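Missing here is one protein chain; the remaining ones are kept as they sit in the complex.
The first chain written gets the first letter, and so on, giving A and B; residue counts start at 1 in each chain.
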Amino acid sequence: MNLWREVMLVAGKDLRIEARSRVTLYQVLPFGLIVVLLFAFALDPSRGVLARVAPGLFWVAVLLAALLAVSRSFQVETENAARDGLRLSGLDPAAVFLGKAGAIAVQLAVLEVALGAGVAFLYDVELRSVGLLVAAAVAATAGVAATGTLYGVLAAGLRVRETLVPLLLLPVVAPVMLGATRAWEAGLGRAASDGWPWVALLALFATLYTSIGMLAFGSLLEEA
Amino acid sequence: MPLVVRLRSAVCLLGRFPALAGVDLDVEAGEVVLLSGANGSGKTTLLRVLAGLHPLHSGTGVVLGHDLSIDRRGARRAIGLLGHETGCYDDLTVRENLRFAARAAGSDAAASDAVLERVGLSAQGDVAHGRLSAGQRRRLALAVALARNPRLLLLDEPHAGLDAAGRAVLDDVVAAAPSEDRTVLLASHELDRTRALAGREVVLAGGVARFGVAEPPTSQTSAAKAEEEEVRAG
Partner (left out) sequence: MREDALLHRRVATVVGWSALVSLAVLAVLGLWVAPPDAVQRDAQRLMYLHVPAAWLAYLAFGVTALGSALYLWRRTRSPVWDRIAGASAEIGVVFTALTLVLGSLWGRPVWGIWWAWDARLVTTAVLFFLYVGYLALRRIPGPGRATRCAIAALIAFVDVPIVHFSVDWWRTLHQEGTVFNDELKAQIHGTMAFTLFWGVLAFTLVFVYLLDKRYRLEALEEGRDERELEQAIAERVASGETGPGGAADLVDSGAPR
């Protein structure tokens, strides 16, 4: 069975579980929206301020929601010794990695559309370059999903998993935070500079960590 | 007959605890071997080591031609392990879980439905895993192991929690194994039932295979040799 089919099998499995349980839809998404709302309480809601920092706040909300999405993705593998099942299944670990990261990325994409709409609505921003916004979001999401899946499996069997993954993940994805915000500032017409070089950086990050993930996931799954 | 399993002085650690303290074991293709022993004697660990789920701390182990110290994953596609849990997902139905396991092993939906029929869970095909009873989960776990069409079937206390019908299914699977080109290693406390199914018995105590015969019957030269083994081990 080739790699791609195995990736689709694993991603399909995770997305089907989400379709049944609706955890991302009914819990993670509302969480993201609440974060967006809280920022408005924390900052001066006179629209000027919020609109200016909207890109940054959006990506912080996405990142925090991603922590929950990653946690959920590996929570399902903890029940019923499902990790043993994955190990015994004979699936290529790189395929399991790509499948799980892919499913997380799809869920994050849905989240971003909803949160983006929330931000545009609450903070009153206008779209300048949709292509740039989408490209940056795709690259950033891929990077976060890959890194999140990597740390998710690393911590999967550990009792302190819930507090460990945020501590490990957030410093490492700091460049994604930086790049995505800068690109979106350009895409929303708030920065003079070009956003596309930042997209290149995001793509580099995503490629790098996807490669690392494909190599390391197998060993980490064995230890989990 | 080729050896499916060959362990020599296998030591396996769970954390710091030596669950296996030097096990010797040979199993030939087509055999049905019973592993017995008290709770905590290392039966589960031994089966998991054979499935490649735990590394060996020391000693050698070769399963289906794969050396466990070099390649723990290699033999997995040909091994089916029936453990204490199903390895499935609560939100998916029985059929969906089984199809996932079957397709992961390179099989298809039709084959997985056939296995579902064989273990008697066709009626529960659309029930979510989270809703299954303990006995139904056992059957599902058996189905998952069989869906891989394994050459080596490792069963860890398989009768536990099964009703009479379920036990009959299990006994049929074990009885049919040699003709399906499968080797069975089964760990159990239900000695009355399983001694009838098995070709020979190996007893584990204190992480070491103590009694019974470590080598398969075809390679024994005489009963006297077996006596000698026991004296040395005990």
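Assume contacts are C-beta pairs under 8 Å (C-beta built on N, C-alpha and C of every residue); 3 or more make two chains touch, one makes a residue touch a chain.
Predicted model, so just to flag it, every value in this text is computed and none were measured.
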Please identify which residue in A:A19, A:V113 or A:A174 touches the non-displayed chain. A:A174
Which candidate, A:A120, A:V138 or A:A216, sits in contact with the chain we can't see? A:A216
Residue-wise, where is subunit A in contact with the chain that is not depicted? 147, 150-151, 154, 157-158, 160, 164, 167-168, 170-172, 174-175, 178-179, 182, 193, 197, 201, 204-205, 208-209, 212, 216, 219-220, 222-224
Hidden partner chain, residues of subunit B it touches: 11, 13, 15-18, 21-22, 36-41, 55, 200-201, 203, 205-208, 210-213, 226-227, 230, 234
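The working rule: only the chains that are shown with their structure count from here on.
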So how far apart, in whole Å, are subunit A and subunit B when each is placed at the average of its C-alpha atoms? 39
Contact footprint of subunit B on subunit A as seen in their complex: 1, 6, 9, 13, 16-17, 20-21, 76, 79-82, 84-91, 218, 222
Inside the complex, what are the residues of subunit B that reach subunit A? 51, 53, 72-73, 76-77, 79-81, 83-92, 96, 100-101, 103-106, 128-129, 144, 148
